[in-house]
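With one protein chain removed, the remaining protein chains of the complex are shown where they sit.
Up next is chain A:
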Amino acid sequence: MRGAMHARWAACAVAVALAATACGGGNGGGSGDAGAVLSASWGDPQNPLEPANTNEVQGGKVLDMIFRGLKRYDPETGEAKDMLAERIETSDSRNFRITVKDGWTFSNGEKVTARSFVDAWNYGASLRNNQRNSYFFGYIEGYDKVHPEDGGKQTADTLSGLKVVDERTFTVKLTQTFSTFPDTLGYNAFAPLPRAFFDDHDAWVRKPVGNGPYRVESYTRGSQMSLRTWEDYPGEDKAQNGGVDLKVYTDNNTAYTDLMAGNLDLVDDVPAAQLKNVKNDLGDRYLNTPAGIIQTLAFPYYDDAWNKPGTEKVRKGLSMAIDRKQITDTIFQKTRTPATDWTSPVLGEDGGFAEGLCGEACEYRPDEAKKLIEEGGGLPGGRVTITFNADTGSHREWVNAVCNSINNALDNERACTANPVGTFADFRNQITGRKMGGPFRAGWQMDYPLIQNFLQPLYYTNASSNDGKWSDKEFDRLVDRANQETDTAEAIKLFQQAEEVVRDRMAAIPLWYQNGSAGWSERLSDVKLNPFSVPVYDQIKVS
């Protein structure tokens, strides 16, 4: 009896194995089946899925599949290319005349017109609609009326700087010159919206309708979204597969296990614990490419201890006490690269990435580090604590490693300690409440691949992500000038000069550039990650 049972199980296992090879072996490296659907890992979006309300990767993933904006960032180079924009004309970098291409429709048949954009932007900017990304419209004239910052009453419903000229043309007036404004228009917040969004908002949120290569077939919130190729998609980047089923995973380890078991085709976040095995498990079905993410340590400049003259030497010393290479090699298995400037390699040399701009201040030199810190008056209070949120992203490991590195360099076991905060929300609360007493974790994922996005939001006086409240007149002046500069190369040069100010004052310690990773099953080919570390779903071929 017992023997028979075993035999049956064995037979089953063999059958399964045969079936698996039969499935996998059929269509080697050839062209994919355009009708086949792939499954991919997903996380539950934090906010309602509206273009101007989505500020994290999981929701952004979907928007990138179901929407196309005026511009689109090239999945490989990150360059902003015209998508729905036929022309964006300006003579003074302040007044823009935008013409929308003819022949585009939403997947429900409605035409994409100038009004689709203007209505969507007005909706996104209006305080009444609680959109988390409102500030993207902050440069447009009239923003202070529809979105009063100081808690005043909203006195207008629409931005006075937006005007529809005719069916395909509208004008934008900004409050200041902003030469790279057209290049920011690839961000999801600037997507057009169909009338259905405004007419029956609840129904739209339950099943979003856009103008991208995919349309939402069904959406079960919190567990799965089925996207199918929109056959009549008018653009050139038509999807190469039949569709994508996004499945919500609570734990990326489970997603990885599912990939191993052949239950899932694509994971775009290989868990840190699996990095060691990934080469064995997946071979060349694994990708690890730079993404537009940089991790830094920011400082509380509202605390006098860190704002005194001379403290830049202390910060520089701390920076030189961190052995970035060892930490990225051992803890992150080379999925992060030691940072040598304050931007990201995805910008490319032409886009403003300056490798080595940080110079020796970002190299590991323990002896000089010790000397510099002493010259700068020593650590405030004799020690530093690094604050971070312990709930996500395996931050604890690297913070401990950074502290160890600092302690070793300074020959003082108590020089640096880690201070974990339980949740991200609480961490953000303490930051906005100016309660940081020492360096703290600051991560930045770019909104659009421009050097401006790596500098202005983080270091400009009172900017939205300037968590340490750093302020420098010279930096502000250079950024203002760069934004007014109409010649792109000149503008980038000015931004780099501003970056040098950040370096000289060591406003924040750059740690490492983060990579995006993806692993996939044998059925898939042509898997790529864009600079935002999101898979380029429409190019994936399924066999």
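We adopt the following convention: a residue touches a chain if its C-beta (ideal position, glycine included) is under 8 Å from a C-beta of that chain, and two chains touch if they have at least 3 such contacts; residues count from 1.
As a convention for this text, contacts and distances are computed from a predicted model.
Matching "ABC transporter permease", "Alpha-D-ribose 1-methylphosphonate 5-phosphate C-P lyase", "VWA domain containing CoxE-like protein" or "histidine kinase" against the UniProt entry of the left-out chain gives the name "ABC transporter permease".
In the complete assembly, the contact with the undisplayed chain comes from A:T257, out of A:T158, A:T257 or A:N404.
Of the options A:T90, A:T113 or A:Q131, the residue whose C-beta touches the omitted chain is A:Q131. Residue A:S465 is the one among A:N95, A:T289, A:S465 or A:Q484 that touches the chain missing from this view.
Looking at chain A, the residues touching the absent chain are 12-13, 16-17, 20, 44-48, 55-56, 127-128, 130-132, 134-135, 147-151, 205, 220-224, 247-251, 254-255, 257-258, 260-263, 391-392, 422-429, 431-432, 442-445, 457, 464-465, 467.
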